[in-house]
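Every protein chain except one is present and positioned as in the full complex.
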């Protein structure tokens, strides 16, 4: 059986391929040589499954898509508070290549515009690191995100060095602010190397899925960065990932994203997906025309907009039945704040006076920290009122076996039912 | 049993009450008279359950918190494309009372700054509506969101009319751009009336829960606005709800929000919660000091940050077993894109050649449109390969009973297991 | 004999009349009805002689040309330091109708942009003056500048009131800053009345000549404002008179100037001339196309650029001759700093040991305070060295007769030569 996901993506590829407007990036000679017809889409889930259609093996340089990844590494290397003291998280309201910094603090507005990204690159490893050290460290990190060894596109690297005046201007300005001790041209060369790292759409989707998965690479299982770092990166992608059009993008598409001038676009849906799309023709803002269209369709047709609120009929409490002197409450779905709250609400309103309480977690697929804590707090309170509480938790979603029996809550074995 | 949610909120109230910094709003005389010690928190779920602690009956004027609601009503009254052509959705990078508009288009940057909110107010009902008509229409809408009749605080209304010069400046500017035909002072008076509408924290949390719930008021069940309108409003709250600090807020707290100068803050978590907090002392940016702190604690302690990605062990396929010639695949949790995809992936990899397939949906709590469509597409494809597919769906989450049997998929009754 | 000045101006009128580009002011209906072919030029000297060609009797409303005059009156009414504390003197770098003010101080950038001019109008007379009082006071002042009773163009006044939204916006903003207590709409109506005052080109040139003449109306001889006020007004015309093109204007034309949307342009050359030109077709910046061209020609052909430095062969000391035991030094031209300095320099280098000194001022046409003081200081020093100094000053340019003979310097009567 062929996956309907793949079918869907192929349909999307076909219908979007008609979009032939846009131009190749003109200002970097090597990018201007790209094959304008290359087109590919990939999704990777937080479980590590990928779907890829089109020119899936075609490699392209990351360009600005490298910015969120380098930001993550700087956050990991130097700590959240240090990095935020140097580079802000507010949208700049200006084009990607403006030299603008905050008045007073002289912080670049955010790490997604060039001046902020150069500042971030200069922070990699440590203040005393050398140019090659920063590049090697970042290339190693990106390779671990992708799950394979990535490489720098030497022709693109050389080509961009020729047109780096504006980036040099920014680096000299940052150095004049005392942001780094290194030579400005070394930082810029390192930044250009960062932009020239090659990936294919599947790499991109896996790298995105790693951030969707709280920093855990979904295939290798490696915790590449702390979950708080992944969260910070995704937050800034929401605010500033699409430059001065970030508000419009989030209203229309609702997926944290970052585009690059080579034609790639990265999307990340927390807890769900990484998305990579590639097509080299760009609109006048420097975003891939077809990639943007693919994201709009994906969001609309697959319900991926983060601000969607579909009115589910879902209920945390599947049923309540009376079995002799026991009241059995059967829960279902995920146990997080929302349905822990619902469960406790139901328990509050039940007349439990003389009855024992059995909480059946058989149909609960998982529980997070907050959901677990809330339910246990509530059950303890009931226990304190003199009611005997028992848990039926065959999959051990509350992770109670052994550890929590001191609370007096009895954990039943599945077979005891 | 007292709810742990209430306990938690009371603890939060107690621990945050020590925060005594900040000043009452100075520029509106009536607000400067507020009791600085009032403090209240309320949560309302998309199921319509509210938790409220502190001065829960204390009413305060909405002020800027009225902006997202008025925006929703204008979107409903005039259509998304019309409203967007008049007022943008990008952050302004400036304080709330700047007169700034986009160069060229003369659109106010977004509906969350005053100049945008005045433009939005002028659009209510229709171009030909009168001042009172706009106010009545909005008051009726907000009352339906809150589920009770709301009122205008006449003292605040009169007090703000005295200090409305800056808003009058904006209205005259907008009128000079041809945005409306009405008298500038009438639009400003209407806008001031909008800001003076009184709520308590529970109202606020219910109004927020309505947007979290795709526009469906969770208690009355009324579809107050289309889900696409709710989504648009929440998106703009993310980009611009906290003015020029929206990026920092979203990185730290991760909850779409809007604050008002009276001391209230509204938060909305799509599909989950509306949150209302009130405390009148403001920081130098005009946000309630304690309310901000409450949101930071709520986000951190209850895991409400939207960019969180906790690494769940969750699996859509609970187990697969062979029962005679049948392969039974048992699903669990919600059926949406992510776990429909996982399920199909497992089916692809199973050797089903000679066996019949039974899909057991007993533990599936709910399914959305995309999840339903994907699973059925996949099962039809298997059926086409000559394998007999049966569904065990006692709660009818696929809504197949009757309608889809033409596909050849057999729907088993629960008792047939 | 017909004056060559008139001939020259008529030639200029003829050659410039071919310039038919530009459009009538569109945004004020009454101005859009103007006869596009009207064209007139007038010059008035600081001695009060006027030359006027073309449609010399045609009246037009002052519009923005009223700004420097109202600024002068506010400076006279309220004092230089008070006015400067409220309205700056720096160019704004923005179009005339921007609402921009200095950050922090909230001062409008200068009195030549609308927001500054409205602020200036609000300051006329006193803080407690009424609307009509401000208008009457200004109309009286402008009439004294012109030397005849001026009137308000009622149709233009009414027409502009219809389109005053942007000015109302500014007035409300200024009131919100606490700049004035009056009603915003009253200040705007007064300002519109100010703009609607009618003049012809000759009036304009006389009004300009008054400022060129240090505030002394050249025909009536009235000291309308203090010379320090006139100087301040001309300085601001240099910096900001032509809005965001003031630097280009001053480099090209070199004459302090102010244009109005009705098609008039005022120019003032300190100590020399007032210039008024009128032609209603405007370029895209709102300046009269032909009037601008007339100024460029006048500057280039008549050598009126203030930064010109023609290499004169001029010498202050006409000749030195020895007459018996007397050394006679004959001066010529104006006695100001520059040639007083030259004279003293020559005296220093002369061997005067045994000779008496006669200073012949017969050919000195005038002397200012500094020139007079420097010469007398130098002569006193010579006298102190034991040399007898005598002055021959038939026109009494040093104003010594009687008053200064105590210094020991002998004033010869003309006939004593």
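The chains carry the letters A, B and C, assigned in the order they are written, with residues numbered from 1 in each.
Assume a residue touches a chain if its C-beta (ideal position, glycine included) is under 8 Å from a C-beta of that chain, and two chains touch if they have at least 3 such contacts.
Source: prediction; values computed, not measured.
Taking the complete complex into account, the chain left out of view touches A, C.
The residue from C:114, C:213, C:279 or C:390 that touches the chain not shown here is C:213.
Checked against the full complex, the one of C:155, C:220 or C:235 touching the unshown chain is C:235. Summarising the interface, chain C meets the missing chain with residues 1-5, 7, 45-47, 49, 88-93, 110, 211-214, 216, 227, 230-232, 234-236, 238-240, 244-248, 250-251, 254, 256, 270-273, 301-315, 318, 332-334, 336-338, 341-342, 344-345, 347-348, 362-363, 365-366, 368-370, 374, 377-378, 381-382, 385. The set of chain A residues touching the chain not shown comprises 99, 163, 165-173, 175-176, 184.
By our rule, only the chains that are shown with their structure count from here on.
If touching chains are joined by edges, the resulting network of the protein chains shown is an open path. Our note on geometry: chain A versus chain B, Cα centroid distance of 22 Å, whole angstroms. Distance between chain B and chain C, defined via averaged C-alpha coordinates, is recorded as 63 Å. Chain geometry summary: the mean Cα position of chain A and that of chain C are 66 Å apart.
Residue positions of chain B touching 2 or more other chains: there are none.
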